[in-house]
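Only a single protein chain was left out; the remaining protein chains are all shown in position.
Here is chain A:
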Amino acid sequence: MFSRISRLGCRILNETRVAQNSVTKRSISRSSDQNRFLNPMTRFFFSTDTNTSDKAQSDGNQSNETISVTFVDKDGEEKHIKVPIGMSMLEAAHENDIELEGACEGSLACSTCHVIVMDVDHYNKLGDPTDEENDMLDLAFGLTETSRLGCQVIAKPELDGLRLALPAATRNFAVDGFVPKPH
């Protein structure tokens, strides 16, 4: 029981350590809520079983540092990448030359980084979108039940194997549901 808790504790410690390292090079796409959430954790956890924790730590440094993410473009072409824990999908896409637009560079002022989470299980593991994100999703083209903004989806271990589809451009450009008169 204790060893399980200490393993969990170490995993969280590792995540916060890795995330803190990544935080320093993070750009504005990083949610500040995450920072506040992660820092207090380091003060609370300690391990009682040093053997298990050492093993967990060395394992953790390799497997928990990145997750596998697959981007599927509108033609069905897949690209498999590794995303460090704590990085947003928008940033990860740009670092891997994936064509995900980011007009406002992660400031929740556009919907161009709209992605569709292909597995409902993964979608449910994401925190609920904030009002601000929902406001922008309202305007996204090809909106689905599992749509999110790429700049707000942050890599965490539970998302390993995440599959994200880039939405196909639609012919309906209207923001407000206006249907143009046929011409």
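Keep this in mind: a residue touches a chain if its C-beta (ideal position, glycine included) is under 8 Å from a C-beta of that chain, and two chains touch if they have at least 3 such contacts; residues count from 1.
Keep this in mind: contacts and distances are computed from a predicted model.
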Name per UniProt, for the chain absent here [options: "Trafficking protein particle complex subunit", "Glucosamine-6-phosphate isomerase", "NADPH:adrenodoxin oxidoreductase, mitochondrial" or "G protein gamma domain-containing protein"]: "NADPH:adrenodoxin oxidoreductase, mitochondrial"
Contacting the left-out chain in the complete assembly, out of A:Thr66, A:Ser88 or A:Ser111: A:Ser111
Candidates A:Glu78, A:Asp121 or A:Asp138 - the one touching the absent chain: A:Asp138
Residues from chain A at the interface with the omitted partner, ascending: 94, 97, 99, 101, 103-105, 107-112, 131-132, 134-136, 138-139, 141, 143, 169-171, 173-178, 180-181, 183
